[in-house]
Structures are given as C-alpha cells and as structure tokens.
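Everything on this sheet refers to the single structure shown next.
Here the complex is missing one protein chain, while the rest keep their positions.
== chain A ==
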Amino acid sequence: MTEEDSSAKMSEDVKRYLKLDPRSAAASEPPPAAALANKSRNFKSFEPPCPDHVLENVLENVLQFLTSRCDRNAVSLVCKSWWRVESQTRFEVFIGNCYSLSPARLTHRFKRVRSLVLKGKPRFADFNLMPPNWGAQFAPWVVATAKAYPWLEKVHLKRMLVTDDDLALLADSFPGFKDLTLVCCEGFGTSGIAVVANKCRQLRVLDLLESEVTDDEVDWISCFPAGETHLESLSFDCVESPINFKALEGLVVRSPFLKKLRTNRFVSLEELHRLMVRAPQLTSLGTGSFSPDNVPQGAQEPDYAAAFRACKSISCLSGFRELTPEYLPAISPVCANLTSLNFSYANISPDMLKPIIRNCHNIRVFWALDSICDEGLQAVAATCKELRELRVFPFDPREDSEGPISGVGLQAISEGCRKLESILYFCQRMTNGAVTAMSENCPQLTVFRLCIMGRHRPDHVTGKPMDDGFGAIVKNCKKLTRLAVSGLLTDEAFSYIGEYGKLIRTLSVAFAGNSDKALRYVLEGCPKLQKLEIRDSPFGDAGLRSGMHRYCNMRFVWLSSCALSRGCCRDVAHALPNVVVEVFGSDDDYDDTVIVDYVETMYLYRSLDGPRKDAPKFVTIL
C-alpha cells in the first residue's frame, strides 16, 4: 500500500483504538495494562479482541520504518503480538552463524524476507585452521528460500560453501533477484557466475570479494544478456582467470547505472583506459593489473591521466595488482576526491607514495603494504586528517622477515590521524609506548588489531611484555568493540581486558597468556563479548568452565591448540543444551578407534535447532 494509504489507515485505526470499541469489555476506560498484556499473551486459544487487531495494524505500519536489527529484536520481545507483527515486517534477515538455526526455522518465522545475510565459517578458517569440507553449505538455504521467498532480492554470504548448482538454483528461483555478494566464499566457479549473469535479469550488484572462484573456462562476461543492464556494481577482482575483454567493454557500455567496477589482474592498463573512457560516471574503480600489456611506443600511449581527470566522480580506488610504478602518477587527478584508497597489492615505496598521498586530504580508508615503511606512514599522518580506517599488510608475511614498519609509524599515525576508528597493523616489532600513544591520541577507536608477527615478542625497546600497551588501549579507547592482541602477553593483559573492555564484542588471541586466569578474566569481565577466537595459548579446562554462564549469549568460541581435554568439552556440551560443541583436528584421516583426550580444536556456538546433520566424519559433536 502507498504511504498515503497506510497513514490514512493508520490514523483511522488509531482513532478507533483511542475511542475504544464500545463492544469491548473495557468500555469507557482504558483497559488496565495487565489485562491487555494477558490478552496478548493468550494467543493460542484466545481470539484477540478488536483493539489488538488494530494495534497490530498500527504496529505493522510503524515497524516498516524500523530497520536496525537490534531494535527489531527488542521489539519482538515485547509480547507475542508484537513478535508476530515484527516477523511479518522484517524484510532483511541477518544470520551471523548459519548453524545457529535451521533454514526451516527461518522460513517459518519470517514470511516476507527480501534480503538474506548469512555467515558461515569462523574467521580462523581463512588461515587454514579448519579442515576442508567442514561445512557451511549454502545449499540447504537456497533450497528453503527458493520455496519460501520467490521475491527474494538480495543474498549476501560470507565464508560459505557455495556450489555452481546453488547459484543455478538461485538464478532460477528468484526472478526479481538484484544483489549477490559473496565474501570469502568458495566451492563455485565461473560457470556458476555465468548462470547468474545470464538469468538474473534484474541484477544490480554482482560482487565477488576475496572468494575462491575456480576457472571453468567459461566466458561468463559474455553471458550477461544483450541490451541495457541494471548493473550498478560489478566486482570480480578475486577471480583468478582471464576474461573476455571485448565482452566486458560491451557490458560497461550498455550499463548506464554502473557505478562500481572492480576488475581483476587480467585487465591491463590499456584495457582499463578503454573502460574508463566509456564509463566516466564510475565512483569506485578496481584498476586491475595497472600495468600495460605492451611496451609503450611513445606517442601511441593512451593518456591515462586524462582518463582519470575525466572520471570526476571516482572516490574509491583499488587494484594495482601488478603495478608498473611509472604509471602511478596517472591517478593524481582523482586524489583530492578520494575517500578510499587500497594499495594493499602493490609494492609501493615511501618515495612512490609521498607525491600521491600528499594530495589525498579526504581519504577515510587507506589500505597498504608495509613496503611504504614508517616514512610512508608519516606522510599519511601529515596529510590524511580525515582518516578513519587504516590497514597495513605485510609484504613478506613471515615471522623472521625484516619488517619495515614499527611503533614509529604507529605513533605518527596516532598523532596525525586523530579521528582514527579502525586499525589493522602487521609489524615485526612494537613498543608499549607507541601503542599507549595511540590509545591516548585516538579516542574514537572501535577496532584495534595489532599483529606482531613474531610470536611472543616483547616490547623491543624495554623487553617487557606488551601488557601495558594493550591495557592502555582498553582503558582509554572507551568505544572499543573489536580487539586482536599479539606479542608477548601475560595474564595481566587479560585482566585489563576484562576490567576495561566493557564494549568488546570480538576478541582474537594467539600465542598469549600464562594460565586459565587469563581466559577467566575475559569471560567474566566482558559482558558484550560475542565472538572469541583463541589459538595456541595455555588455556585449559578450568578456563573453559569459567565461561559456562556466557556461552548461551555468545555467537561462538573457538579454541585451537590450547590445553582442553575432551572430557571438559563434553561436560560443557551436556551442561548447555542450547550450545553445540564441535571438536576436530586438522588431521582428517582420523582414526576412530583411538580416542584422544587432547582436543586440537574446539568450536562452540549456540544453536536453536541442535547439532547439525551435515558434519563430516572428522568433526565430533559432543
């Protein structure tokens, strides 16, 4: 119904409700709250009287405007009638752990879902800590939603196993499908993408981000139908296979709404130029290889800077997969407008960075490799006053490599970029002083992830553990919701986290702590903790037991290469029926006859529908 209709209906309903139906038992007085409440709760055998129907209509109209899922969750807890109305008006469903409920439960409760966000494997699976074929298949979800929500428009998946057949079913089942985003997914190939491209005629967004896409040698770009498309965003920078450039060019030409285009490294600089000339309206560009196919012949070389000049709307730049340094200055014309710049695939030195970054006054998000060195970070700090998010990845991700960045860079950033909210920083060495400085200079920090790549490495100046630095972070950054710790850490660091980390929702720990006390501090001290992932730390049964009162309220807990015994995990499983406890090792030729007491990996999560039925052989659910 149109907004006018609904507001007209609403005011009628409200009027009727306020006047109160004279036939109702409550007559001329507003019914006592308790009575109303009781009436709403007796939903099973009791026919709700008129005021409740009216209330539901009112609610339905109001709730349509409520989009935040936290608010919606709160609304649904008020009473059964509100729960029902909320269920009917929730169009976007977010499921943080695909195993926390069954697809049937989803389709049973929510009848009008248009958008589904599903997350599968826990994050440590990205680092080979989980055996392949563990699960998180999209298949049962696509089958269930295909039947229940033929009007489904958007699917956003993270760390799920998606097959070509799943994609084919999706393409077949949802005629109005608009938005497919696959982040860190695997199990499918270019043939699956081809089916989606071909059959989803309303497609606006096709974003493949950091996913593994097998090369089935299918020219999927050519599979988009002829004629004008609705495409607004096309990202395929993670697709490690060549594409038909002519088809891509043709596609871009007939996609007038295209704003975001992220090409893969098989698109050369010359080809990028052609694309940019045909799509000057782009706001986000993934530049592919940024390297010319052919050695340039003087005057014949395209004017790359001109192409960038023509793209006045570009605010987000990424790619640079095989950067040829002499062409980097071509992006200068767009620097002043950039809000997001991703150099994290390019081996960029400080001297290459400085002339570029000095024009990037508006940058809010900056990703780079540590090849920019402390010097490069200082240049960023000098110019990028609006910086909100910084990620610095290691060019050489080994424990013993040289390490071109350190606390010097971190401190410089903290002094220059006071509005910083989120940081991910890989380095070889760090000092408590630099970390403390950041805690004091950047009070807006919500995400602090520091990875000192050498395990157990202390402050390289004082030789002390990194306890004080991380302690300062949790103490001073009052908005902190996500924390990843590293370096040499004792139980004391964790006592600080437990004491001050009252808003922390996600905590990552590796090679840290002395004893179970550390785990206890965290589990007892951090009331908002939802996701806890720990590896290679001396935490055992006592630590695990100390959190029994929490696990029902958390999304998951991961403990690998710690000191857990099977018996304790079993105790937890038996004590908490709403929690599923999985144990497995990375060795998947597991000998069933040998019962090993030591637990390599324990992954527990709450679930409304009990243990999953698709667990592979090597996973034991206690």
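The rule is simple: a residue touches a chain if its C-beta (ideal position, glycine included) is under 8 Å from a C-beta of that chain, and two chains touch if they have at least 3 such contacts; residues count from 1.
In the analysis below, contacts and distances are computed from a predicted model.
Visitor: Identify the UniProt protein name of the omitted chain, choosing among "Auxin-responsive protein", "Glucosidase 2 subunit beta", "AP-3 complex subunit delta" or "EF-hand domain-containing protein".
Guide: "Auxin-responsive protein"
Visitor: Which residue, A:Glu389, A:Glu421 or A:Glu492, contacts the hidden chain when the whole complex is considered?
Guide: A:Glu492
Visitor: Which of these touches the unseen chain: A:Glu271, A:Asp374, A:Glu421 or A:Asp468?
Guide: For the chain that is not drawn, the touching residue is A:Glu271.
Visitor: From the list A:Phe395, A:Tyr500 or A:Tyr603, which touches the chain that is not on show?
Guide: Final answer for the missing-chain contact: A:Phe395.
Visitor: With the missing chain put back, one of A:Lys147, A:Arg455 or A:His549 would touch it. Which one?
Guide: Checking each option in A:Lys147, A:Arg455 or A:His549, the one touching the absent chain turns out to be A:Arg455.
Visitor: Which of these, A:Val85, A:Leu170 or A:Ala563, touches the one chain of the complex that we don't see?
Guide: Only one of A:Val85, A:Leu170 or A:Ala563 touches the chain omitted from view, namely A:Ala563.
Visitor: Please identify, in ascending order, the residues of chain A that touch the omitted chain?
Guide: Interface residues of chain A facing the absent chain: 124, 126-129, 131-133, 164-165, 168, 184, 189, 191-192, 194-195, 210, 212, 214-218, 238, 240-245, 265-268, 271, 289, 291, 293, 321-324, 344-347, 369, 393-400, 426, 451, 453-458, 460, 463-465, 488, 490-492, 510-511, 514-516, 535-536, 538-543, 561-563, 565, 567, 586-591, 594, 596-598.
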